[in-house]
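Here the complex is missing one protein chain, while the rest keep their positions.
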């Protein structure tokens, strides 16, 4: 139920065509589903402007399939599934029409829409190893109606490679900075940009990198203003926030 | 040197009134200062739209004073000093005209401007003990030209208090969620809001709270989308990012 | 040896039918067994009202089998085995009559009894990925004679899903709150409930979740009163404590 | 507003003496206060059976005083203030009638009530250094209407001291086990008792004790069933949960 | 070269049968070997009374074999190999005469000697899952010439099982206490014993046990005196120290 | 009650001069005291051969005084108080006859006895900053009847200083190795000695030393055999264990 | 483009044979490549005197191949690939001429050059298990034109093995000290040497070694001067720095 459907319903109440009780029932009973193991949130579209997303990591292929079908049957047009292993996709793909991206483990049911806002989300990433997170962020941002530009392998150890893109940094509406190891990219980009920077630490590194904690701490302690941080490898979360900002 | 001053200079080059070399010199030599122990960044206004801010915690009162005077003498109108102890303020106050706020340790030289954008930044905070961070965020946001609303003591243990403010949450353009202890406020607010939420963990708690780490981890692991995080107690950073978003 | 058997023995002493020395011997020598690698605790039923439980994770299939048979041969009617992998079960199943639940790795010898107390233990869980812990708690609670209700996928990011169950929360005699990621569910439920809440952090999450530590810290730092916590993924322990309370 | 007052109000609606709208207003508007920096929760008594408690650590003396007076003026009879330093008490004591206990930093406005339930809460503590936490737990439990017994200095290094109290352990309705250092007391007591044990790690120790983390981890990893844990030094939380259980 | 061989050599010098230079050369050049990747310490027997031990975990099967043969060829009679996987043993066993113990991964070349001292080393262990560490300690102690007694599955949650062995605890010359989870066994045993207790934390547990850190911290923070600690799962190290003490 | 007193009592039973019940009562009722806040362990002398020691850190001066007097009145001749601040001592010293050592905070009531065993405990320490721990170990060892030798400032960065004492290392019956920073001393000494080495990490260092954790980890991970470890700064515990060994 | 090629180009400008614009273009456009997922840094040779190195761990075999070919086609003569698994090498080896070293996972395209400086880099390592890191350091150092000497299995527990090499330590121009477990080797070597020591902690150990953190902390806290540290297992980084120093 999107906003216009809701308005129709509310108008029917005002016009006496529907009793408040019945209307309440319609709204309430449709606000979320109740599969055995999950309660798909049908109203998120209404409440937050974005349809329910399925986080695939902790779910079996069967659970993903059931939730997706339940959402489709309640009118959702597009579904984004994140962190879905190739094995899960393999056992799903004959059951549902889904585009799968193995680098990031993203699956998309329905079409990626055209951008519905002018600004560009710029994704800059320190190294080749950050590509899975970059792809998760890029596909999420596109799924949510954004234009995306990406620049990869511009880690600060060769700062001339980053400075060659200074115009892109200046022109972006929102920037997602992706880096593992020491995560210094976020600070340097944060100092160059005048737009909000969302930093994504990645679990790229070895030794005392603690699965991305070193990059996370760097980004939280950034000496540059305008930098906020999401969880390690959380390309989805960065893109979701970036999209909210880009649609303002 | 703000953008219009720079344009004038560049036009003079085009018109042959100034040589490129001289212009370069003017731009370069004015871009940052060089006090013995600091290099105030005169161009931040130009580069990022915000004047230099002085982080007071690691500086002596004398250093704060020198940097502030250097900035004033280079044309900055307003200066925000953060994390300045009462002792430092006491030894400064006869030397410079500054408004001081002891709860947060903020000092402001010059006037807080009128809001220059329509949206409101909503600050919600879990408890009374979070007030120092709330005040740092509020003053920073106002200093940067924003309208601010604040709601304090709406921790999730009494969720009806938070739900009573659901309209404010829906209407805000950006939300800053401030909480210590288990930091659950960010997730609940993140689920209710359709605008970006910037979460600020605070060093409020005892026992296994690790100076705010428990709240920080909660916020990074938030199951709500649209939540990004800044460092513990970093009200300034949250407000800076919120202001960038609110001015888009 | 349960309480009535013991009473009979003690009466025999008082009546001179058994010497204290012989009685002592009977009690002492039967209080625990002595297999090569384990000392099954035959008196736990007497001492704590619950028969010995076999923690399967650190034992071989052979060891589990030997302990189970030893307990059965000393009169225990029902045995609960926790954290038993499917491999171990596969090599056991022809040797002993056991019901196996693969989601949680629980095996049960004998029948789950009917509830022997009126109150209900309510298990609320944040997400689908928490199901293994939910099942461990649910089966343990039923094994110990409790009536159980479960509500899954009511994470705080969609708080309306949780609030729809407020009556269940109010009516439960004890509540087990299961959540990974930021673990905020425990605090929200703790604020709504007037019964004791036992919080179980789960190892669900990614990035800076540290195998469940983020949820554990959240729950320990809960701003809600009446919340106590068990170890990460310890559905068994939560149900055991809940059962003690539910039988008061 | 307690339950009987609410019933009166609801009956008036049923009898047509009060309109639902006005009743709603009365209930809603009285559910929490709105001092500048705090929202006292007047309905907690109704919702959870316990009046609002003031956590004193993060509040100024003035804030504590204002909240206490606000609660008193809304009909609360007894107020418990926790973690209040002697300095804060000193500046409060002429303004409000309060009994202060310096070992734990507890302040109580109004009288400690007589026990209103039969069972006893037993507090066992490992050492003399745990006394501040013991007192916090004891006073809280008494404030909440419980009979309390305490046994101090029965650490497991001299286990005969603990075993001398085995009858007290067997007879208690709920047990609070308080220990710092290695926190082994909780496991030993948990193995002896057939009632629920709430373990409170304390910040007592030196070297690699990490402000109580060593005891906290011990208690979370207890090999005894029926043990749940609260935050380090959280005597209040343990007693609150124990009281809930003791009143069942 | 053991002590008597050395004495012979030194006497030859005194008697003029060997020049000091030649003797020096013999001693020096034989003090350690020089295989490509290792320098077997031939003099450890002389210096510390114990032959070189091969830590198998970080070595390939080939490296273990070469070092063992090198030691044998320099006169060592018995060799203890620790932490050797079954795969490594499988590829070694046709090349060298070795007794292998799969539970602990110990391999022994030569015969376990008869005890050459009177006292007994008592190994007490909390649970069945600790057996690999118990076996490593037991075999090491026997290899070093000690009489060993072991008692397994006497965790503190059923303290009567431990108290049943109080005479063994009183009579042992040295005690090795092995426990995972909360590691409380060391403190209880430490309080009962009057001999030195060497505590070995094990990597047994789940959730917040951190691979044995919870038990390690418990043991380091033990409130019992006379307890010292070795690394997690270090059964070898505990037995080595126990043997030194038992041979005094 | 020491062993001979007990034997007398037991003989009286055998000879019919005392009934078992009365004897039991004498033994039981005297086994520990019961001051309000403490239960002094009068039988430790009997059980473990060492009188009760008072850990002063978590106790008030009044509590220390009461426990000491209680012990004296039950026949203990010598009392060791550890970790007592100069302030506590100052308020005690007129009430009890005690020798105080400010470097370590040790107080001793009664006389340090003559050594009652032949062997020497050698204390080696890395630097001057380790002196407080060295003194705590030295005084404890002497209090327990040992001969002690100490060598200070022989850190491994100037290894010739340590090698100059190789004879002392070879001749000691037990060695206590005290070091902060990287704690390498324990490994080097462990490699040179053929007697047991008890390693004491100290909270000496700066930066990433974590209050002694770096030294603690070094010592736990020592590549030398025969090294066991006590808690950070626990000179008392090291000396207690060393004394047990030295009296074998 | 190396320095002499650049000089030629600059001379052409001075002589008027090339316009500055064209020269700028040549320099700029060749400074780094732009493969889809990577920006090979062609100027590193010019800027830092060392060609681009490919860190193989986070890249697919295809990505490694493409970058290597791109570098070769831009004139780089030798390529060092680090941390490349045997699987990746297997799928690469028919496509490119590469020498592979499985112990360290190093691959080298082109020939290892002759040493172009006099000094020797000495690599000392504590144990056989450190060999992978030793080999990574050794091959890197040779690739960069250095003469290398290595001494393995000289851990401090048998210090005479290390002291036997004191002349090598005195004569080296730079020393790389490689050790896991407690990492004490760096301190001892640092105290003996008068040349810079670069310490490499390795992830060798078990129990509380934390994947090399114990050795890392030891090395950072070394009481010896002249020791600096690189990341855990970072043989490459140590050799790179050592080579810079050896070429001064």
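Observations on the model:
Just so it is clear, A, B, C, D, E, F and G label the chains in written order, and each chain counts residues from 1 on its own.
As a convention for this text, a contact is a pair of C-beta atoms (placed from the backbone, for glycine too) under 8 Å apart; a residue touches a chain by one contact, two chains touch by 3 or more.
Treat the numbers as computed from the prediction; the structure is a model and nothing was measured.
Checked against the hidden chain, the listed residues F:64, F:131, F:156 or F:198 yield one contact partner: F:131.
The residue touching the chain not shown here, chosen from A:120, A:195, A:218 or A:246, is A:218. If you put the missing chain back, the residues of chain A touching it would be 126-127, 155-159, 181-184, 187-188, 190-192, 205, 207-210, 213-215, 217-225. On the side of chain G, the interface with the absent chain consists of residues 47-50, 53, 173, 192-196, 198, 216, 220-221, 225-232, 236-238, 240-241, 244-245, 248, using the contact rule stated above. Seen from chain B, the chain kept out of the figure touches residues 28, 31-32, 37-39, 41, 43-44, 57-59, 63, 83, 201, 203, 211-213, 216, 231-234.
Just so we're on the same page, only the chains that are shown with their structure count from here on.
Here the CA centre of chain D is 60 Å from the CA centre of chain G. The mean-CA centres of chain C and chain E are about 38 angstrom from one another, to the nearest whole unit. Residues of chain F in contact with two or more other chains: 192, 213, 216, 220-221, 225, 231-232.
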